[in-house]
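With one protein chain withheld, the remaining protein chains of the complex are depicted in position.
Order of writing sets the labels: A and B. Residues in every chain begin at 1.
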Amino acid sequence: MSMFPIATAAGTGGAGSFNFLSIPQTFTHLQLRMIARDYIAANAVYHYFNFDSAGTSYSQHYLMGDGATAFATGASNQPYFAMDGATASTDLANANGALIIDVLDYSNTNKFKTIRVSAGWDLNGSGRVWQWSGLWRNTNAITSWILTPGFSTTSRADLYGISTSFRTGA
Amino acid sequence: MPAESTWTPIATASGGSAGTNVFTFSSIPQTYTDLCVMFYGRSNFSANTVSVYGWVNGQTGTSLWGGTQLIGDGSSVTSGRYQNSSIYFIGQMPGATQTANFYANGYMYIPNYANSTHFKTIMSRMSNNQGVNSTDGKLFFYHSLFRATDPITSIGLGTDGNTSFATNSMATLYGIRAA
Partner (left out) sequence: MSVFLQPIYTQTAPGNSSEITFNNIPQNFTDLLIVVSARAGIAALSDGIIAKFNGSVSNFSFLSVEGNGSAASSGSSATTANIARTNGSTATANSYASSVIYIPNYSRGNTKQITVSTVSETNATTTFMNFYSIFWNDRSPITSISFPQNSGTNYTSDSTFTIYGVSNIYDTGTPLAPTLGAVTDLGGVASFAFTPNDTATGQTADYYSVQDIAIMGTPAYGNVSPITFPITTGVTYNAPVKAVNVIGTSTSAMSGSLTSYNNFASIATQVITSNTSSIVFRNIPQYYSHLQLRVYARGSTNATSGYPYHIYNGDTSANYSSHFMTGNGITTAAAAYVNSAQPLSMNFPCANSSANIFGYAVIDIMDYTSTNKFKTSRIMNGWDNNSTGNCFVFSHVWNSFAPISSITLVGWDIANFVSGSHVALYGIG
């Protein structure tokens, strides 16, 4: 078995965060699977690694469809990843957004950390489909992952570790 | 005791048999966190390109589905949506008049399918590249919403004209466990 559940976090309905701390360094890649509804009237999923949330170490870009147009944009030198992927507290009741976030080689200390994200939500008349990419310009191994701003009680995030092979097949 | 698998294949449905007009996964165990359906398919419907769609819990008479889509066809990217639908859309696959041996592939990811307090979401992707001699190839990305809080106990997949899936078509349902 090479994909292992590490931890799960559930929303409280108020301000707060999903905290994945002391992430084991025994895997090669991480995957976070999340369903999310913000506790506030926003679609935000803000997240950051190793408590680094105040500098300019993050960049992100996305490709999106909103049901009418497709477009792409991005931002550099951000203090954290600022992605949309959650439904808002004022949106259609009981509807959540979904995200899958992959981080390859999360413990490699020679690499900055790239994330690849598939996300979206639909409200039967409006919605979004996204592909995000993000970069944390830090070679430190990822030991913690915090997601904010706070999520409904129907929200959850599941963190998985993925191992690799001992054989090269060269 | 051996560790449980994180991803576990629950069931596989295969095309090619007479009357296999739908792929149905029934009595889905409610013991996993999420579900994922991996799909590889072609239709026996007489067309170059055929829609693939789905439904849950046997409900094909309601109007509870809506979705947002992003589609690329090799020359442009478009976004669209559907709403108040009785089925959810996944994309397209080759039909009987398409060159032989062409199949589409895709996946559907259904988080928290066993929950009884919120609506159900499906994130899906389909690749239908039909080769250099066809202009019918497309990439599909959908995010769909089922406006019911019922746990998902069955999933059905079908195609235009209620025709059958071709031989070698296959869908596999996986259960995903969280920590």
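Brief remarks on what is shown
One rule holds in what follows: a residue touches a chain if its C-beta (ideal position, glycine included) is under 8 Å from a C-beta of that chain, and two chains touch if they have at least 3 such contacts.
Since this is a predicted model, take the numbers as computed values, not measurements.
Within the complete assembly, A:Q60 is the residue of A:S17, A:N43, A:Q60 or A:N124 that touches the hidden chain. Summary of contacts with the chain left out: across A:G67, A:G97, A:G120 or A:G134, the touching residue is A:G134.
In the full complex, subunit B contacts the hidden chain through residues 2-10, 12, 38, 40, 70, 72-77, 101-107, 125, 127-132, 137-139, 141, 168, 170, 172, 174.
Although one chain is not shown, part of subunit A still touches it, namely residues 1-3, 28-29, 59-64, 70-74, 76-77, 102-105, 108, 110-112, 114-116, 118, 131-135, 137, 139, 162-170.
Here is the rule we go by: only the chains that are shown with their structure count from here on.
Between the Cα centres of subunit A and subunit B there is a gap of 24 Å.
Interface residues of subunit B facing subunit A in the complex, by the touch rule stated above, are 3, 5-7, 33-34, 65-71, 77-81, 83-84, 109, 111-112, 115, 117-119, 121, 123, 125, 141-145, 147, 149, 176-179. On the side of subunit A, the complex with subunit B involves touching residues 1, 3-8, 33-35, 37, 63-70, 92, 94-98, 100, 118-129, 131, 154, 156, 158-160.
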